[in-house]
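What you see is the complex with one protein chain gone and the rest in place.
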């Protein structure tokens, strides 16, 4: 048991798992000697050598596609994309090859690769180092999509991802790589894919979030509690599949919902939650479903504070929904 | 005035517009001598020559990116993608270059390209000739997205697209390229981008659709009318921006909504409509918002009839919502 | 790298010096001929099945049979293939039955790919990974497969197929460049059939040849007459050896697509019948047959009988295949994931109910 950051938990999990299973291979730009630009793969090259920790050419399409080929062979590749903003150059590999392989071969072949890398804003990274592009992956049948918000979950979900047979998009909110610390057990444990986590129970309103915004949502909930509002906060943790049961149970109880995410609003993941609720829980809703999200613009360099959901905006929306 | 198919209307519009404006250039695989695999560009090479009708290498990234460069220069490129399923190889060009150019240069440069090509199922095309991938584009700020369902609209919207300054994703439902005929005026007229079309007024329920499913929705509405249900049918025509006003007005009147599209349900465009309604019209809703959509699987070769929204499923959903 | 490697000329006359280097028994040559013949005849049937509305689409192999058949014959059992949509020959050489191929084409309940996608050659037991339809996307997986084999120190070589059009894609570049950097056991077999649908190879690239592109990746280039099965066989042996020793190969096989691009294409829009007839003279079956007959390995009569036998078998199999029941509707929802998430169950239940209603009345 050690107190670890999100980046630290990922790093030590990679090491633990690679020691156990020599089929695990890590590949990506600068993952070796450099240890990755956020040092998530630090020390791997030294311990596991250049055959299993592969510094690759600047070729996102090849990185993903090669990982798929390795997975078909029987290895367990973990491909790092330096920033998820750069994954679009290999998007065809993900959408046409990785996501569909099992389906189009009637289950004969599969490509259970993990594609992991940083997402999210808050580091003054501009439009190509800040995006939160989960929509593109959630909408693509065949992929599982994970966004941990805590070191413990990051470890447990990464191990779950390694244990199963489907390709996984594993998004790491870079703004909290080193800001959140948590006790994380040594050794193997899993957090199930598809299970949300109710971080805080409450009766008046449900706040649903994932990634870095979970922490801001918790803060906003605390502020709202000061005004005698009882807030339930749900961390989705996995977006595909997502935990409809936990969402429905909570909303049936509170009747009010605020969804918080960094991605742009239009067809951001909040749209799917709202649509599910408008179908399955309409009669329970006592107020409009509100989304507090990133703006429908490219991610700006200046004023990113206002581009992202602010604490104030989340809190005000909670109040608005409760006072509706 | 002539009775034209959707493909025919597009073809003659291209010719008319290219005659008027020598900055218009058409480029894509097999668009020249072959006339495009659906013959939408038939006869263009003969009339406008190889400098303006460019048969390109098999390079989707370059096709889109080159079009962007031509647009920066001041030409008006219309890039054809043979099937929208193949656009993912050039997705980075669309997302990182075309959609964001105006924004990232503070308005100094722009890339008003039109990327057009066939979408939709119903032709036994399997998973790589049938997708309806609008979500990927609607979620990408900076793009406008158009899906015509009628020859008249196809012409009017294509001319609107050519007149404005933003990049446009122009999706042509291939299953109705030659099945729908309509009188289409010669010469120039426009259909505004961002305006839906109320095809049929009704009081009991609103059916919202776009593309080929508009026609099936109309059929289902007719069948429902036989059972004395008054159905309003809206053809969205453009998805980004989409016509929230027409949607809200209709739903405030009917209180009931069915959304029909071919794309998979999860984060399909219906999710955004449902979310908007759950935010802006909750108190008017008298029944759950139902989506009749393609399935959350890759597009299958066998049994595509059941993969797509069937007439029966649309009609039953209308009944269900009305009888809720 | 721009010279064309040829053993049999257009009339089937052999280059004695070159053939002496190949170790091929008469039996094996007859087998190769038979495989080409099956491809030729079955190909025609698949075209007809599509025209009859039975199959969705087919990409004809006519004129290119020597490449897949020749490469597969020169491969070792443990080798792996990443074909395109035009490589029926690999399936035949690797032992797929005509029945299975027909079931795939008809996407019926015995289609091992469950009707999820058309026209895909491949299967675990054949060491063939079905292609993606988007051109050249599969090359990266082929490269990764070879990379894994190298990591595991397994003695196998990967053969990745592509067309001339496929060389224009970014995935071609990223994949082959990668193979060069990591010195992988892989042979990229480019079937330069002069066309990508309507576009001649000059519209794909200004490079002198396709094989010369190997220079850009520090790998070996080879240029082979793809209508000469003996040249293909022999070059593949050499390429395989090179790849196994850490020098990947880009092997350009020069051929010509005699048929349409697919069943939905009309080549008269973009090329003349004269051109096709001119090229037909170079086609691989006649050439190899001439060689076999003039060297007393096969007689005209035996050849006729072989043809008839194959025709008959396919006809019989077609009759069986067309009466196989269709796929159940649930298969739409299978194999998306290893387990079925709640939302797919929800969707499946609706569809199955509808299907049952439709089929009980």
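Order of writing sets the chain letters: A, B and C. Residues in each chain are counted from 1.
Keep in mind that, in the parts below, a contact is a pair of C-beta atoms (placed from the backbone, for glycine too) under 8 Å apart; a residue touches a chain by one contact, two chains touch by 3 or more.
In this text, all values refer to a predicted model and were calculated from it rather than measured experimentally.
Student: Touched by the hidden chain, which of the shown chains?
Tutor: Answer for the hidden chain's contacts among shown chains: A, B, C.
Student: Among A:8, A:89, A:121 or A:241, choose the residue that contacts the chain missing from this document, as touch is defined above.
Tutor: In the full complex, the listed residue that touches the missing chain is A:89.
Student: Check each of C:76, C:154, C:208 or C:339 against the chain that is not shown and name the one that touches it.
Tutor: Going through C:76, C:154, C:208 or C:339 one by one, C:208 is the residue touching the chain not shown.
Student: Taking the entire complex into account, which one of A:5, A:59, A:140 or A:175 touches the absent chain?
Tutor: Spelled out, the listed residue whose C-beta touches the missing chain is A:59.
Student: So which bits of chain B touch the chain we can't see?
Tutor: 25, 51-52, 56-57, 59, 61-62, 64-75, 77, 89, 92-93, 96-97, 100, 102-111, 141-142, 144, 164-166, 194, 240-241, 244-245
Student: What chain C residues would touch the chain not displayed?
Tutor: Missing-chain contacts on chain C: residues 168-174, 177, 180-181, 183, 202-208, 212-213, 215-219.
Student: Could I get the residues of chain A that touch the absent chain, sorted low to high?
Tutor: Residue positions of chain A that touch the missing chain: 29-30, 32-35, 37, 55-62, 85-86, 88-89, 124-129, 265-266, 295-298, 300-303, 306-307, 310, 312-313.
The rule is simple: only the chains that are shown with their structure count from here on.
Student: Among the chains, which has its CA centre at the largest distance from chain C's?
Tutor: Result for the farthest chain: A.
Student: Find the most central chain, measuring centrality by the gap between its CA centroid and the centroid of all protein CA atoms shown.
Tutor: Answer for the innermost chain: B.
Student: What is the distance in Å between the mean C-alpha positions of chain B and chain C?
Tutor: Inter-chain centre distance comes to 36 Å.
Student: What residues in chain B touch two or more of the other chains?
Tutor: In chain B, 85, 88-89, 127-128, 266, 296-298 touch at least two other chains.
Student: Would you pick out the residues of chain C that each touch at least 2 other chains?
Tutor: Those would be 111, 114, 116-117, 132-134, 137, 170-171, 336, 343.
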